[in-house]
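Encoded as structure tokens, the structure appears first; notes follow it.
With one protein chain withheld, the remaining protein chains of the complex are depicted in position.
After this line comes chain A, so read on.
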Amino acid sequence: MIVVKVGGSTGIDYDALCEDVAALWREGQRLVLVHGGSAETNRVAEALGHPPKFVTSPSGYTSRFTDRETLEIFEMVYCGKQNKGLVERLQRLGVNAVGLSGLDGRLFEGKHKDKVRSVEGGKVKVLRGDHTGTVERVNTGLLTLLLESGYLPVLTPPGVSFEGVAINVDGDRAAAAVAVALQAEALLLLSNVPGLLRDFPDEASLIPEIPAGEVESYLGFARDRMKKKVLGAAEAVQGGVKRVVFGDARVRQPVRAALSGRGTVVR
């Protein structure tokens, strides 16, 4: 079993990804696909007159501030356009994909955090009304049911709080939680960079390998969204996933490339 997470940044070749996923699936490789949709969400939010607001935590993590209206736009794009776009591509390629959000069947369950700390103009502030959380429980029963019945699960945030409220959860860490829950042999985190770069954005500075026990010590090389990927990788290897690869989703056969070790391999 492998878990493939594909980001939502610009430049990602979803057709190439789906062709690769479909070919592997037909060869008998069981997998779960998790996806994002951040760039398209930003575009739609702008078009709807509700531009995205990003906040930076005191320790340097940048995240979307998800008020209720933002959450609804997020759902339109992630659960609607992006999820169904991938399911349609896979169906066209003969793979019986089933698209679900973390809300469906309580696939991604976690605690609702309604306040975040944000650094603005040198001040640390508490912002309330956020709809975010972290995946603490994965409904493996539902995933196993689908996989054993021959369906390829295509999963996306948001998740659901223990009280049943939709929450924006980080897609990379949700994928890591799925990989741990299924005890996957590999977690592939594919985005629009070739891997973890020692000197971003210089692609020649790719870090090819990270020992599993030292992932968090590489956080300093990660910028913005990559920090969550490094954190997700650390959680995955701590949870028993043998191999995590930060791979490039802009190339042909991106899944095979990552499986063959192209990118940054954590093991």
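One rule holds in what follows: contacts are C-beta pairs under 8 Å (C-beta built on N, C-alpha and C of every residue); 3 or more make two chains touch, one makes a residue touch a chain; residues count from 1.
Everything below uses one rule, namely that contacts and distances are computed from a predicted model.
The subunit not displayed here is recorded in UniProt as "Lysine biosynthesis protein LysW", chosen from "Light-independent protochlorophyllide reductase subunit B", "Lysine biosynthesis protein LysW", "Electron transfer flavoprotein subunit beta" or "Multisubunit sodium/proton antiporter, MrpA subunit". Summary of contacts with the chain left out: across A:171, A:195, A:247 or A:263, the touching residue is A:171. Listed by residue number, the positions of chain A touching the unshown chain are 36, 38, 57-59, 61, 63-64, 66, 113, 115-117, 123-128, 130, 132-134, 157-158, 167-171, 225, 228.
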